[in-house]
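These notes are about the structure you will find just below.
Only one protein chain is missing; all other protein chains are in place.
A and B label the chains in the order they appear, each numbered from 1.
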Amino acid sequence: MLRIVKRAVIVSAFLWVMVAWGFTFLLLGLAQLLFPFQANGSVVQFHGHPVASAHVGQNFATSLRYFWGRPSATVSPTTGKPDPYDALNSGPSNLGPTNAALLQQIQAAVARYLATTPGLRVHEIPISLVESSGSGLDPDITLQSALIQIPRVAKYTGISPHVLRRLVYQAARGPELGLFGVERVNVVQLNVSLAKLLRHS
Amino acid sequence: MSISTVATWAVVIGGLLICAKPLGLYLYRVFTFQPTILDRPLKPVEDLIFRAIHVSRESSMSAVEYGVSFMLTNLVWAVMAYVLLRTQGLWPFNPEHFGNLSAGLSFNTAASFVTNTNWQAYSGENTMSYFSQFAVLQFLQFVTPASGAAAGVAFVRAMAGRPLGNFFVDLTVFTTRVLLPLSVIFGLFFVAQGVPDTLLGYLHLHTLTGATQTVPRGPMAGWEAIEHLGQNGGGFTGANSANPLENPTALTNIAQSLAMGLVPVAFFYMFGRFTGRTRLAWTLMGVAGTLFLAMLAMIYFPEAAGNPIVNHLGLLGHANMEGKDLRFGLGGTAIFETSTMAFSTGSVVAAQDSFLPIPGLAFFLGMFLNMVFGATGVGLLNMVMFVILTIFLMGLMVGRTPEFLGKKIEAREVSLTAIAFLLHPLLILVGGAIAVSTSAGLAGVFNPGPHGLSEILYAFSSAAANNGSAMAGLNAALPFYEIAIGLVAIIGRYASIMVMLLVGESLLKKKAVPQTSGTMRTDTPLFGGILLGSIMILNALTFFPVMALGPLAEHYLLLAHHLFS
Partner (left out) sequence: MAAQPSSDFVRMRLAEVLRDTILKLNPWSMMRNPVMLVVEIGTAITLWLTIVAPAGPDRAYDLLVTVILLFTVLFATFAESYAEARGRAQAAFLRKSRASARARVLKPDGSWEWRDGSELTQGTRIRIEAGDVVASDGVVLEGVGSMDESAITGESAPVIKGPGDSVTGGTVLLSDVLVVEITADPGSTFLDRMIALVEGAARQKTPNEIALTALLAVLTLIFVLVVVTLAPFARYYGPHAVSITTLVALLVCLIPTTIGGLLSAIGIAGMNRVAQINVVAKSGRAVEAAGDIDTLILDKTGTITIGNRMATEFLPVPGVSAEAVAEAALWASVADTTPEGRSVVELAQKVLGLTEVPAPTGEPVPFTAQTRMSGIDLADGRKIRKGAVSAILRVVEQPPPELEQMAEAVAREGGTPLAVAVDSQALGVIRLKDIVKPGLKERFQEFRAMGIRTVMATGDNRITAEVIAREAGVDEVVAEVDPEGKLALIQREQAEGRLVAMTGDGTNDAPALAQADVGLAMNSGTMAAKEAGNMLDLESNPTKLLDVIEVGKQLLITRGALTTFSIANDVAKYFAIIPAMFASVPLLHGLEALNIMHLKTPHGAILSALIFNALIIPALIPFAIRGVRYRPESADRMLLRNILNWGVVGVIVPFVGIWAIDHVLGLFGLA
């Protein structure tokens, strides 16, 4: 018994050095050497300031001037209160399909879009735009989700829908390698280019 | 089904199929200590380890000795993990200055990571220091799958009529020769796709809207690689692979789905190579593969059809996107979820709680069976358990004492195997029953209605199957669940492995009977079909009632547009 424990400790010590330290630092070294941008969080700069990580969505719904991402159900880890797009506590709503709260939440989101967007009709709103994401940090919306927001953004920014439409199409990305995943618009990047436009004008 | 879905599935399933043979042969060479390409850098290191503990590669252990070594080594890791987590504040690489973990959470986390369950009652990004992540939890994500693989290979050797081998040797070579090189390859790919890998602290941002956002970083890419290659499934962050930092693109999603299955599937082939019966291996792979495809269909199609209550609102489209990120596509989400339940990984790419009931049923199926390839080694053990039960039940019908791989299956093997089969429902049903009968258990339920019952059942199934995913609405941070889930994970892991090792040794000691035309052949489509049938019936008989009360009841209520509040 004791002999086995002794062997276990010795083997574990060797393996700990190899995989906990050796592997981690080997990969850290390679990553920093080969892909420093991605390895440090794909930081998006706006006029010299870091404003976002390209992969992490943000809560733009506080402003009517920006394109909004999908609803986020994240809660602040410190206060325990809802805090959309809190990257320190990624997670979904966990609402089950028969939970009345799910329907209420969707209806509330729909209502907000209808109330803020001139001429928008229910059947034009993609389900994904009003259902919350799995991570609470989804940076993407579908192309249609971006397009239906143009009247609102135009109304509150004064930028012509035509320009906004071009902006959306520029931000749209097809499936990876043209084949995998879906066509989508990265809301963070769309809003960064929108912000650049706003700053110019 | 879109072209993207077809392409995604084709790459994952095709990749697993193509790699099964070459990787299986590589595993065979590794576990028979034949020269491989990595001899030059790794052999001296391994030799150093083996010299330090005075064993040779060729030495062997009895089943009890092997099992005890397995368990004691795991105990050493559990103690180490518990102590290091309890004292997290003392250690370096803690840029966010996270404090010590509570005793309950430390026990739950140590138990769940050591048993390769990787159930998480915490969110990593606001709880764990970088040191805890890479030097404690990531370490366990390397060595615990390796110990599962070791138990598996000992069993395979016994089936092939060879000595069981030495646990420490198997543990070491699987870590160095299989997990380590594959992790480097996958890790680099993940960084290239955008997974952070850094020791810099969290990113503090002032956003365009004038708010602040803190984006966690850390040594994530290597974690992601081993998390999936070892069917661990513990997420670096709370949302696990749904988090765009952990799984930023459709390509990383495919890579992670593939990484989970590579070694388990190849392990089946290795079994065939060891026993000299590759046709049998393909038959078993066929059975597991059929179940895999069935789960995939059960997950994808209902989700694509969507939630009837939501669809009633008349929005654009109909797929159920609640709890799902957009970038993987529904096909990518479905294949990842199928993989994680089939290979008993437990990482998730979407909210398990927000899936529709029939996909939920598929999740349960994966955890109940725990042999749709399953985790490396352990899945094969469970598959062979069902093979032995099937052979015994059906084999009598050919008028001979049933035999498997030339060994007669008699009272001892049948009893042990039946006990191994019994363990799983015992843990799930008794654990679940206690939870629904106590206020402590019911207190954790998040969703109302039948879905809440599913949450409880899911937690115990996940622990018993060492899967680790959760219908995360359930509040698992309650002391009741921290302890119950930890215990179930421990029993589910060690008892069944121990029992199957004894079965293996018992068969090893028997004289081999030559195969004749009077022997029931196990490498035919006929047997594959019978095996599939008896697996389905045995499990349906065991779990149908609770499934009727959980997902099935919810399914019919959903069709009736019934809402709970």
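Everything below uses one rule, namely that contacts are C-beta pairs under 8 Å (C-beta built on N, C-alpha and C of every residue); 3 or more make two chains touch, one makes a residue touch a chain.
It should be emphasised that the depicted structure is a prediction, and the values quoted were computed from it without experimental measurement.
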Which displayed chains the unshown chain touches: B
Residue among B:68, B:160, B:513 or B:563 touching the omitted chain: B:513
Which of B:242, B:287 or B:557 contacts the chain that the document leaves out: B:557
Chain not shown: contacting residue from B:68, B:293, B:426 or B:440: B:426
Where the unshown chain meets chain B, residue by residue: 389, 392-401, 406, 409-411, 413-415, 418-419, 421-422, 425-426, 429-430, 432-434, 436-437, 449-450, 452-453, 511-514, 516-521, 524, 526-527, 530, 533, 537-538, 540-546, 548-549, 552-553, 555-557, 559-560, 562
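In the analysis below, only the chains that are shown with their structure count from here on.
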Rounded Å distance, chain A centre to chain B centre (Cα mean): 28
Interface residues, chain A side, partner chain B - complex: 1, 4-12, 14-16, 18-21, 23-24, 26-28, 30-32, 34-35, 38-43, 46, 49-60, 62-63, 66, 70, 77, 85-103, 106-107, 110, 122-128, 130-142, 144, 175-177, 179-182, 184, 191-192, 195
